[in-house]
Structure formats: structure tokens, C-alpha cells
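Below you'll find the structure I mean.
The other protein chains are all here in position, but one chain of the complex has been omitted.
== subunit A ==
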Amino acid sequence: MAVKKFVVGLFDDEAVLFPAVKKVRAAGYKLHDVYTPFPVHGLDHAMGLRETSLHTAGFVYGITGTTTALSFMSWVFNSDWPLNIGGKPHFPLPAFIPITFELTVLFAAVGMVMTFCYLCQLMPFVKKHIFHPRQTDDKFVMVIEVTEKTNAEEVKSFLAGAGAQDINEQKAEAGWWFGRWDKDDEPYLRKIQTTNA
């Protein structure tokens, strides 16, 4: 976690956003993130993000559930407490299917949601810097990191040329911290410096 400087530009329309993302990447600026109010299809590819492996994780969790259910039930019925239930076999595979299936689904779903929350740092009382309050409403917010090699003024005029509006510079915490959303408690940050272009 560190405090960094960012140049922030707002877009109204996906149709303008896509070419802008391409231009920013071609120009070699460090694209911190693009915040959108809804999933914009293809934006992840345009930004050059790699595919998520969440599905694979889900598969592994599912397999774990299957194995857990099958091995636990057979251990109980065959080794821990073999009980004669109406002379039925001790390894009644068909009768094990329903619970095996349910546990497969349960493990996969719970595991995936927890992994999702872990990867995206989602938890009650987790706070992150919101670059623009309408990034969850109707604006597409492009955030470019200002490194020591970047000239902020140049980025601003570049974004303006790409069709961004309301361009400003923000100094903000790049990671997350614990806090309450009704309090302005961004750590290490005295004051958000906003200069309009």
C-alpha cells in the first residue's frame, strides 16, 4: 500500500472509452485501472488484462467437495462404525450420489465466492479510494498513474484529446484499508489535491 499520484479522466460513453484505452496503452502510460458502473464487455481485453482463473479454482473446490463427501461417507459406513441398515451394502454408491453432488456444489460455490472476495479485497469495513462518486452510477473513470517518468500535464492534455472530461489530478492511497465509509479516514493522506485541467 502506498500513496500515489494519479491523473483521472471521466468518460460518458463506452464508445469513446474503448479507443481511449487503446491510445493510452499505445502511448505507454501506466494505466492504473478503469472503473465502470457495470461490466463492459471486452474492456478487460482492451486493457490487456489476463483471463481470470477463478473457474479453475471453482473446479478444484468442486473436486474437493466430491472427494470429501465420498471418502467421508465410505469411511463412516465401512470403517468407523459399520452399521447393518436393513442388510444394505456398506458402500451403496447410488445412495451416496445426492449428498456427493450437493457437497460438490457447496464447496465450489463457497470456495469461489471466498476466493473472489480475497482476490478483489472485498470484506465489510474494507475501504478503497473512490476516484469519482459517479463511477458506480453512470461514469467510466480512467485512472492513470503518475510515475517519476510521467509528466502529469502531458497526460492531462492527452486524456482531453482522447475525449475525457472533468480531468483532474489526485493523490490517493492505491490499496485498501479498514475503516468506516461515513468517515474520511484515508491513511497517510492529508488532503486530496485536486487541480482541474
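In the analysis below, a residue touches a chain if its C-beta (ideal position, glycine included) is under 8 Å from a C-beta of that chain, and two chains touch if they have at least 3 such contacts; residues count from 1.
One rule holds for everything that comes next: contacts and distances are computed from a predicted model.
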Choices "Quinol:cytochrome c oxidoreductase quinone-binding subunit 1", "Thiolase family protein", "Heme chaperone HemW" or "RnfA-Nqr electron transport subunit" - which one is the UniProt name of the chain not shown: "Quinol:cytochrome c oxidoreductase quinone-binding subunit 1"
Candidate in contact with the missing chain, chosen from A:Gln121, A:Thr147 or A:Gln165: A:Gln121
Listed residues A:Ala27, A:Val76 or A:Ala160, member touching the removed chain: A:Val76
Touch residues of subunit A, complete complex, unshown partner: 14, 33-41, 43-44, 47, 49, 51-52, 54-55, 58, 62, 72-73, 76-77, 80-81, 83, 85, 88, 92, 95-96, 98-99, 101-103, 105-106, 108-110, 112-113, 116-117, 119-128, 130, 133-138, 141, 176, 180-182
